[in-house]
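Shown here: the complex without one of its protein chains, the others still in place.
Chain nomenclature is as follows: A and B, assigned in order of appearance, with residue numbering initiated at 1 for each chain independently.
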Amino acid sequence: MSAMSDDRSGSGGLNRPRSNSDSPGRRALRRFLRHRLAVFGLVVVVLFLLAALLAPWLSPADPLQTSWTAIRKPPSAAHWFGTDENGRDVLSRVLHGARASMAAGVLSVTVALLIGVPIGVLAGLAGGWVDAVIARVADAMLSVPFLILAIALAAFLGPALENAMLAIAITASPIFVRLARGMALEARATDWLEAARALGNPPWRLGLVHVLPNIVPPLLVQATLSIAEAIIAEASLSFLGLGQQPPAPSWGSMLNSAQRFLTQAPWLAVFPGLAIFLVVLAFNLVGDGLRDALDPRGERR
Amino acid sequence: MIRRTLLAALASVAFAGAAQAQSLRIGLREDPDILDPTLARTFVGRIVFATLCDKLFDINEKLEIVPQLATGYAWEDPKTLRITLREGVRFHDGEAMDAEAVRYSLNRHMTMQGSFRRSEIGAMEAVEVVDPKTIRIRLKAPSSPFLSQLTDRAGMVVSPKAAEATGRNFGNAPVCAGPYRLVERVAQDRIVVERFDGYWDAARIHIPRITFLPIPDSTVRLANLQSGALEMVQTIEPDDMKAVQGNRRLRVVAYDELGYQSITFNIGNGPRANTAFSRDPRVRAAFELAIDRDAVNQVVFEGAFTPTAQPVPPANPYHAPGFRPEGRDVARARALLREAGVATPVPVEMTVPNNPDLRQVGEVIQAMVQEAGFALKLNTMEFASSLQAANRGEFETYLVAWSGRVDPDGNTWTFMHSQGGQNDGKYSNPEVDRLLDEARVETDVAARRALYGRIFEIALRQDRSRVFLWHRKNIVAHTARLSGFVPVADGLIRPQGLRLN
Partner (left out) sequence: MLGWLLRRIGQIVPTLLILSVLIFGLQQLMPGDPALILAGEERGDPQVLAQIRAELRLDRPLPEQYLHWVGRAVQGDFGFSWRIREPVAALILEKLPVTFQLAVMAFVIALLIGIPAGIVSAVRRDRPTDWLVNGVALFGISMPNFWLGIMMILLFSVQLGWLPPSGYVPLSEDPVQSLATTIMPAFVLGSGIAGVLMRHTRAAMLGALAQDYVRTARAKGLAERAVVGRHALRNALIPVVTLGTIEFGRLLAGAVLTEQIFTIPGFGKLIVDAVFNRDYPVVQGVVMATALIFVGLSLVADLLYMAVNPRLRAG
């Protein structure tokens, strides 16, 4: 009965073996490419990744170069995105900020997935006291406000971007534990997994081959949403001095400094804000495409 | 039609806010702590106390000590202070404010567990009741700052009857002899006080009710004032001054504070002090010479603050007039670094409490000292963490502010004396110690001023134990309907004489 507690799929459907000459990978790729928006999203993500990697060459100016004669100047030919409160070029800072923010978003969610999913699947498949302990710890962690958990962790680890990312990853992992556990619980209850178990498949194989593919769609949705949350969380942490250290830029820290000048210099908030929006949008579109592509039922009607 | 009704409904909602015209609403920067004069610590708390609890003495806009619950004082000898008390003063509970109540209050400050006043009036040995209108305070040793302590919370007199009844919970229902009494307090939301009819100076109290509202975000605080949801805000950002000045319905008053912004250097506190920067005053001199105070002030604070080289602000009679900032000199800074024989860039870390303007100050200084040959790394930290780091010596330099005291001793001794509790950098020079102790007992103003001048020459110019950057400003904004506000450097909002039209 407890199987219901974390069920999220609602589909009840499971990965049934199919007979098809085409390999599953190629079919997935084809379905993904057919998804125009997803391709658009992928292009945007790749562009931002390139921007992050190539920032030193793309930037028109040094992102740390201050100029006391050009403070809070609106966008112009010389400074496309204007200058900030220290006279630094906002475009260059947005480009360089992509490094910190993309890393905070992508790496921390990846780590959260790597922590959360195996633990969740283990809990769901193992059941018994293992499940009970994992589920209670995840509940406990979920109920501690993010800020307290993150301050304590980041402060303990020391103020630095990498540590902030680790703190974000740890605080984001319980939600993946819960999602993965719920799906694994559901899978465990099916005849079909019973059969696989009876055939002598080891537990890791059950988890990897039979459970994981089924939990990918909701995980993808959550992961793409979590990337957005992680980028904003980096902003909160840098607000507390625990994220990217000044004067190095991150989109979050740029937004924080912009708060003081929302009325006098709105471009300080608009450009990093727009960057966050585009990246979040792109990741979600890619997530949609991937979900459709990987979902065996996803053949278009 | 529906739209119009909706608009009308919204408008009526908006006007409901403005209807309480007889009440003064003041926006505070943060929620005050406990409202017990003995246990209170925060600056915003003092603003509320200005309505609740009168003090033996007060200070005026010229920073002179003037009588409040007292009527006068006299030094019988350098260790004996006689204070005469005002007659006919009653506490909010109707009890009489007399010499016995003053003795009780001073002893409460001295003996109550967790008292924050004990260190302020630590020079006090005993209080004697001479007659119901006179007390005599005996000091352990002569102390020039002592009287000024009685202009703040240590000078507040509480009703002994109420204090005995409520004990440690007195702060939830304070009973003093101030012009207003506490009506209600909802933590983090509001503190409401109403006029006390039995107040001794009732003729100067014109506003029946004052509500204090803690609003931490400065943009929102200002928005409340602009939209008429507040009549007054305790402080706004220098950036916002222009917007207020351009508004006919609002007034803004900016005036120097009692305190300062400074950079503490770790000179002898733990292993972090084992650097060329900590050992060699020339390296620190180069650091200071690389900073252009005026430029930082312009860039970050729109030029609103007052650049300084010393802890005592210009309005204070003990300000050392000849001791001024040297002005930026990168060439000299580089020469000093060469002379000191250090390899450039010299790595230095600066701990910065994490608020947006201090972070910007850090970034500006970082860029400035870089030109002189320093690689400054900023360590932004949430305030609580930075305090502990400083206390434990886990810092190299620390950008920190002090709210300031009327008497110069409160701005110097604890930070510069080798025994000082807030000497986080553990600066120690026996000559400075001796001069600081001497200034504590010197009563002649000119002689005392000269002592502080010499202290600054040694501790700052010669030893470069810390850098004083500027005196900030109290920037109070209020509606044009409010009149009678007198700016005093301590930043308090005194209700006496305030009127709301």
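In the analysis below, a residue touches a chain if its C-beta (ideal position, glycine included) is under 8 Å from a C-beta of that chain, and two chains touch if they have at least 3 such contacts.
Because the structure is a prediction, the values reported are computed rather than measured.
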Across A:70, A:149 or A:248, the one contacting the chain not displayed is A:149
Of B:60, B:227, B:274 or B:344, the residue touching the omitted chain is B:227
Thinking of the whole complex, not just what is shown, which of B:189, B:371 or B:431 touches the missing chain? B:189
On chain B, where is the contact patch with the chain that was removed from view? 7, 9-11, 13-14, 16-17, 31, 33-34, 39, 41-42, 113-116, 118-119, 168-169, 171-172, 186-190, 213-217, 219-220, 223-224, 226-229, 382-385, 387-389, 391, 402-403, 414, 420-422
Just checking the interface: what residues of chain A touch the absent partner chain? 1-13, 36-37, 132, 135-137, 139-149, 151-153, 155-156, 175, 178, 182, 189, 217-218, 221, 225, 228, 231-232, 235-236, 255, 259, 262-263, 269, 273, 276-277, 279-281, 284-285, 288, 291-292, 295, 297-298, 301
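The rule is simple: only the chains that are shown with their structure count from here on.
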Contact residues on chain A for chain B in the complex? 64, 66, 68, 71, 85-86, 151, 155, 159, 239-242, 245-247, 256-257, 259-264
Contacts from chain B onto chain A in the complex sit at residues 218-219, 237, 239, 243, 295, 298-300, 352, 354, 356-357, 359-360, 362-364, 366-367, 377-382, 385
